[in-house]
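Here's the structure, in structure tokens; my notes come after.
Left out: one protein chain. Kept in place: all the others.
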């Protein structure tokens, strides 16, 4: 495959992460053509030029449509706030480019559906930025499950917690406006759903309870404004093949910084994982002697591909950004028509539909079937 | 207060635990009269005599009613299977004795209600064996909450997991019969509820999802029998003062041996506890400098009374049986008319009512208000 | 065996621990006669009477020699400060009683040697209070080693740390006087040596480096006095059969409360233990697949006798005081002429000789052979 020309729209937290991944992927993997960093778009031309220099892109623009129109651009990373995704994603796909769009797709389900339609119509690769599924240990979890190491899985619990909304004295922000979505449900809920999609399939029925830890937050003028989103979401799940599940989410969990705690229980063993210790996976299987049973802490190692592409020695640890490099590699594989471990727009839309079903189950106080 | 005469009915796992506690409580605390181990009842006279010798009781009987009638007995420990509790508890109370009854009260709510009525009528102390609330670190958690160290609490999660039902090849047992109750809900559910009762109050509304990891289990004759109880229970909770909560329970969680994982989140901090590491409590509070924030692992110490009555040095660890000694001390205080940290029959009945509400919410697929 | 009559000299931290153990041992184990708590001695008669009542002893005295002379006393617990051990221990043994003496034997090696001679001459059981070796998980470690689960062991590391001397502002105390011994070396050093004695044999050569974290400490009169003992000791060891070892000790390690961290490495696996988590043992053995290798965290369970005598369920945890109950059981076995898992005066003296060799190696800056 010849080298891909890359366009990047947005250079915030995730934009930089995409840029680093595009820059590293060829050297890490060694078996793909080195992507060309062709064009970068930011809110204005000055910022774009500055960021293009910093991130190594050849051209810069303050008009993202110019980037989409650039014939040297083969694939576009969209890393802007969610509300911009629909227009940008559809434009990229209609221009016949491949698309790497950050999650979630869009605040409204209707917009997400339009994006999905555009992806289908384009015949191009359209992938969402669900990086946690790329962790070699999460992939290894999938391998162990596929091999039946846990026997038949019967229950799954996932928690996702951070504390960026935990301070009741922090000023009212757009995160507390209804326009930003439901709150923890779309900020975080999509990540556990991406893991479920990979490991077990998406839920068939959901029952959620959303909560607001703080009813109001202070505004710039010294007043208080009612909070419209839910920083907490607890969801009961019925997964395919009778698997029972739960997802517990909080954006207001003091001390949690990047916790995604997964517990999987089967007829022959259990698996436990926490993203805050992303280089460890705990496995329990029934051993011969009861006196020597216990959870085994597996450290990430070359035996968990593609860890080996990053580090030759076990236990030396990958980082968050490395996951995005793996994701870039999978995207390149998908573009090359190979099997790839990604969340495409089909699955991505199913995830967003599940999120909306959760919100409805909360409003209606009953199970919602998908 | 003069010395209490103790009767013990049942000498299984918890019966022995009661005996050890009655035997140790005076020496550990040093400020109560040494209980006299007067009478022990078991299924037959032979076994009773043997267990009385082993556990240091003066008299033995195969007829528990004889023990209840013994005028030297002031307080009776009832540690038999749940289905025996109603008759025994009511007899003890009607005989004018104090009662220490293992939890839960009874398989049926009607029986539990009769027991409560008997307790009210007797004017005697009737206490349930909820030992986890006695852990000095759980008490310290309560102290920290009362002092407002976490600010206003807004969410609580409790998990309780063991693996004694995790093996699908294990033979069908009474634990899988409907007569034994709902399964994880009453085996385990009552413990998280006892912690909630102590720390936050019991739930105002519940929504449960129960699950059977294994539809059938094998019978002695080589056939298979349908399982009638639920080894898994996931419950959404609405607690007093707007606190959001969850309880997740499993008797089929391979590798979990005595996990009771508690997470409490408030406006100023968080508390995390796991019974499998019962001598540790993790506390997060907002510190001055962001670079030094983190969960602090507090080791049990004399600063957490009554740890100091057991060990003079910090970090040396209490054990499960020590919790029962503390419970005995609290019971003696209650009998002496002092304030005591116990779950009495009023609270115990409220706990069992909550369990039955959970079961109903599962059957009806909707929230049930208490 | 008929019931033992017990005398207890000293009722401080360890004295109470002995009393609790004597009180509990029969009920916990169920297969030994219930010891009779006959006589208790304290510094004066008033205190003795009060403590005898609190701890359940029949008689009390302010004169420990009266206790030793009591014909109903068969075995004496000596739990006074070390400097009292020689006189008391020798008197007990000369009176033909069995002896349970707290460790270490005596500040001076000459005194320890006299105690050993008295034990030999008496023909009585003389046991030292090395309770950590009684932890069911430490015993299980011994079993795994004996079975060759680790293959041939080639190295061992033990750390023991607390922080009771960590505060440089704390007033000068007897712990900093030369008369109290060497410091960390005898306070703590004897414990790792007791573990080594049980698991591998005592060292054949030692090389120590002692250190004083604080050169002076403040005195009551506002002055400062030079510290004469070493709160820190680091020791290189050569153990039998070519095993390489280290012992690192500190009484001034802020945050460590009861840490005894053991690491054992062999040709086929490793074992890791920390007394602050005394109900956990981590075992690594070479497994079939490199991707599933890891340290397995084994929770204390009935499969680790005599845990089963305390609790019927796994993962529920023993406490520090339970170790002393096991020690009492072993002592009773020894008195009955059965094989027992104890440190007797022969081994205890060898331990103290090793401590003195360590001190000499520090003074002389060279290896000392034992």
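Note that the chains are named A, B and C in the order they appear, and that numbering of residues resets to 1 at the start of each chain.
Keep this in mind: a contact is a pair of C-beta atoms (placed from the backbone, for glycine too) under 8 Å apart; a residue touches a chain by one contact, two chains touch by 3 or more.
Nothing here was measured: the structure is a model prediction, and the numbers come from that model.
Only one of the listed residues, B:41, B:112 or B:301, touches the absent chain: B:301. Contact with the chain that does not appear here is found for just one residue of C:13, C:174 or C:254, C:254. Annotation: of A:55, A:106 or A:190, A:55 touches the absent chain (contact as defined above).
Only one residue in the set C:104, C:266, C:314 or C:348 touches the chain that does not appear here, and it is C:266. Interface note: of A:146, A:220, A:312 or A:339, the residue touching the hidden chain in the full complex is A:312.
Only one of C:109, C:211 or C:370 touches the absent chain when the whole complex is considered: C:211.
Residues of subunit C in touch with the missing chain: 151-152, 154-155, 157, 159, 166-168, 207, 209, 211, 213-214, 232, 234, 236, 238, 242, 244, 246, 248, 250, 252-256, 263, 265-270, 284-286, 293-295, 365-367.
Residues 140, 144, 282-283, 289-299, 301, 303-304 are the ones on subunit B that touch the missing chain.
Listed by residue number, the positions of subunit A touching the unshown chain are 12-13, 16-17, 19-20, 23-24, 26-28, 30-31, 34, 54-56, 162, 164, 256-259, 276-279, 299, 301, 310-322.
By our rule, only the chains that are shown with their structure count from here on.
The pairing of subunit A with subunit B is characterised as same-residue: of all residue numbers used at this interface, over half are used by both copies. Centre-to-centre spacing of subunit B and subunit C amounts to 34 Å, using the average Cα coordinate of each chain.
Subunit A and subunit C, compared by their mean Cα positions, are separated by 53 Å. Centre-to-centre spacing of subunit A and subunit B amounts to 41 Å, using the average Cα coordinate of each chain. Multi-chain contact residues of subunit B, defined as those touching 2 or more other chains: 256.
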